[in-house]
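One structure is given here, and the rest of the page talks about it.
All protein chains of the complex are present and in place, except for one that has been dropped.
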Amino acid sequence: MELTQDQLIKLYTLMVRTRKCDELIVNALKSGKAIGFFHSGQGSEAVPIGACTFNLRDDDYLYPHHRGHGIGYMLARGLSPKPFVASHMGRVAQDVEGPTARERGIHGGSGTIGASFVLSAGMGITAKKNGKNQITACFFGDGSANRGTLHEAMNLASVWKLPIVWVCENNLYAQYMPLKDSMAREDIADLASGYNMPGVIVDGQDVLAVHEAVKAAVDRARAGEGPSLVECKTYRYRGHSEGGPDISHYEPRPAKELEEWKKRDPIKLFRENLLQQGVLTDADVERIDKEIEAEAETLEKYADECPIPKPEDPSVLDRLLYAE
Amino acid sequence: MKEIRFVQAINEALEEELSRDEKVYIIGEDVQAGTFGVSTGLVHKFGPERIMDTPLSETVIAGAAVGSAMTGYRPVAEFMFADFMYVAGDEIFAKAAKWRFIHGGTVELPLVFMASMGGYAKLGAEHSQSPESMFMHTPGLKLVVPSTPYDAKGLMKSAIRDNNPVVYLFHKRLLGLKGEIPEEEYVVPLGQADIKREGTDVTVVATGMMVQFALKVAEELKEKVSVEVIDPRTLEPLDIDTIIESVKKTGRAIVVDEDTKRCGVASEIMAQIMELAFDYLDAPIQRIAAANYPIPGGFMEDYVLPQTKDIKAAIEAIAD
Partner (left out) sequence: MKQTIYLMAIREALDEELQRDDKVFILGEDVQQGTFGTTTGLVDKFGPERIMDTPLAETAVAGAAIGAAQAGFRPVADMMFGDFMYIAGDEIMLKAAKWRFLHGGKVNVPVVIMAAVGGGMKLGAEHSMIPEAMIMHTPGLKLAVPSTPYDAKGLLKTAIRDDNPVVFFYHKGLLGLPGEIPEDEYLIPFGQADVKREGSDVTVVATSAMVQQSLAVAEQIKDKVSVEIVDPRTLEPFDLDTIIESVKKTGRVVIVDEDTKRCGITAEIGMQIMENGFDYLDAPIQRVAAANMPIAAGFMEEHVLPQPKNIAGAIEAVMA
């Protein structure tokens, strides 16, 4: 099924919003407003947006990749960015409209990279047992593809024909480790053959290509034919973690590499495509940018007004610890 | 009441809960056959879709249980030997234990991690551990360590119905133990200690196989010392109140634990007794636990694991 003009515009808008939210946290860390870690996902917006916006049902399960701390996945699933922004400022989100992450199958993220595989296998079991043709989409990076959990989970998923779509956001670097020195093969999609499932490579800068490739894998999973692996070749513009160095091993990443990839910026490519097709006009582009700029300003002010948690009553923590 | 073996008691609990709630299933290596018999035969009634034999992959057994619990099922994940749970360290101690907490209480993890524990079977360092302290130390995990068929059944049913991750350790040398259980359904709530034997001179706190050891010694010494044996049954939540009540009565306490002594369950329970009943103590608390060594294979294990003679000596010393 071809995407409608409105759908194409939505993909574009979501990518721009994803980048804006990412930039917002990067800047807030610089100004000292945000706390803790942030792992920017700038440069790879086409993966979450292309994969998740129109391929997943509301009741599907999704394990986000940690880049951008999942903001692209949340926006693609129709979630408000308020909790994302507030939590990075250490604050408790207030007055959040729209569906919750849980209601859209996002059940959290992990501080240890690679736990995604085995937990997703469990969500795949749930999806299969429910018998409603749900699927589970598990997103991961090239770094975590080196974890042993990948083998255990992909093997189980294939043997049991679990409805899982494994999507690799291969941005060529783990923290500082380049993929060429961490994996004996160039293409992560090649791993699929070891588990007797399809493995495809797609241009991760092309949002429509990602959409199509993931769609085929989702359809296959939904039809009960088992898991597939989609490898999206992409790049990250920033260092692993804000405040940390931007390096390969211990030397700066090649400036030329970044330059080349920026020529194929996923937002720029899609904008040019849509302008060329006449789906968007320059005026539309300007309007969308302004709207998203305004949203970001509102979000920042909103976060400032959200309260810092103060559990004077220790039972607050107890209630977090255990369910009734 | 009817007489039943420990292994059958667990099997009955699993069967009843599988019948009661279709969200319950069992996942693990060779659970259809049942390495220790606890899940044996269930596949005939519930089929391979609910009694799921996995590849040899402890990490995915634990991880898949977590993923499926957070999306609405109630898996019982079987690890065969508790020692193997270290293989899934991240999934058990970081994911299952913390997921609800770090996600603001918005996710529930109704799952059971089940494994055999304990020594005295001459199986060596990696098939004999009782890693109670690891679990009790980790906030977010509940821990069940039954010592009788009655407790084994009632606690397993509670563990499955609990909306949090529960580690359920059954002692491999208790599996043949016979005991009475009611004909009708019952559950044993988590967090309620049981006084396994009443006494007035010394309080002995013990779990799992150590309860049976303590009861044996108490019987042998009954002419000389009146021993009260308290079984917490669950170490988290821990029913410290029942222990403190007993210590107030006896003024003397011994904590017996099969896990390694250092940073073990015994030191924690002793610390809590000290903090809550220091003024009632007539003598320093004694602890008996496995020596600070790996558990050796074969006949050497006697030199590391706690023995009834150690319990006897401690009671005689403290009662003096």
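We just call them A and B in the order they show up, numbering each chain from 1.
Criterion: contacts are C-beta pairs under 8 Å (C-beta built on N, C-alpha and C of every residue); 3 or more make two chains touch, one makes a residue touch a chain.
Keep in mind that what you see is a predicted model, and the values were worked out from it rather than measured.
The chain not shown here makes contact, within the complete complex, with A, B. If you put the hidden chain back, the residue from B:Gly28, B:Gly67 or B:Gly140 that touches it is B:Gly140.
Among the residues A:Gly98, A:Gly194, A:Gly224 or A:Pro311, only A:Pro311 touches the chain that is left out of the figure.
Within the whole complex, the absent chain has one touching residue among A:Thr4, A:Thr100, A:Ser182 or A:Asn196, and that is A:Ser182.
Which of B:Gln192, B:Ser267 or B:Gln307 touches the hidden chain is settled by the complete complex: it is B:Ser267.
In the complete complex, the residue from A:Asn27, A:Asn146 or A:Asn273 that touches the missing chain is A:Asn146. For chain B, the residues touching the chain absent from view are 83-90, 93-94, 97-98, 101-102, 124-126, 133-134, 136-140, 236, 260, 262-268, 270-271, 274-275, 278, 284-285, 287, 292-294, 296-297.
Residues of chain A that touch the chain left out of the display are 35-37, 87, 90, 110-114, 143-144, 146-148, 174-177, 181-183, 244-245, 247, 249-250, 308-311, 314, 317, 320-321.
By definition in this document, only the chains that are shown with their structure count from here on.
With centres taken as mean Cα positions, chain B sits 41 Å from chain A.
Contact residues on chain B toward chain A in their complex (touch as defined above): 25, 27, 49, 54-55, 57, 59-60, 62-73, 75, 90-91, 94-95, 99-110, 139-140, 142, 163-164. Interface residues of chain A facing chain B in the complex, by the touch rule stated above, are 61, 100-102, 105, 107-108, 110-112, 115, 117-127, 129-130, 148-149, 152-153, 155-156, 159, 317, 319-324.
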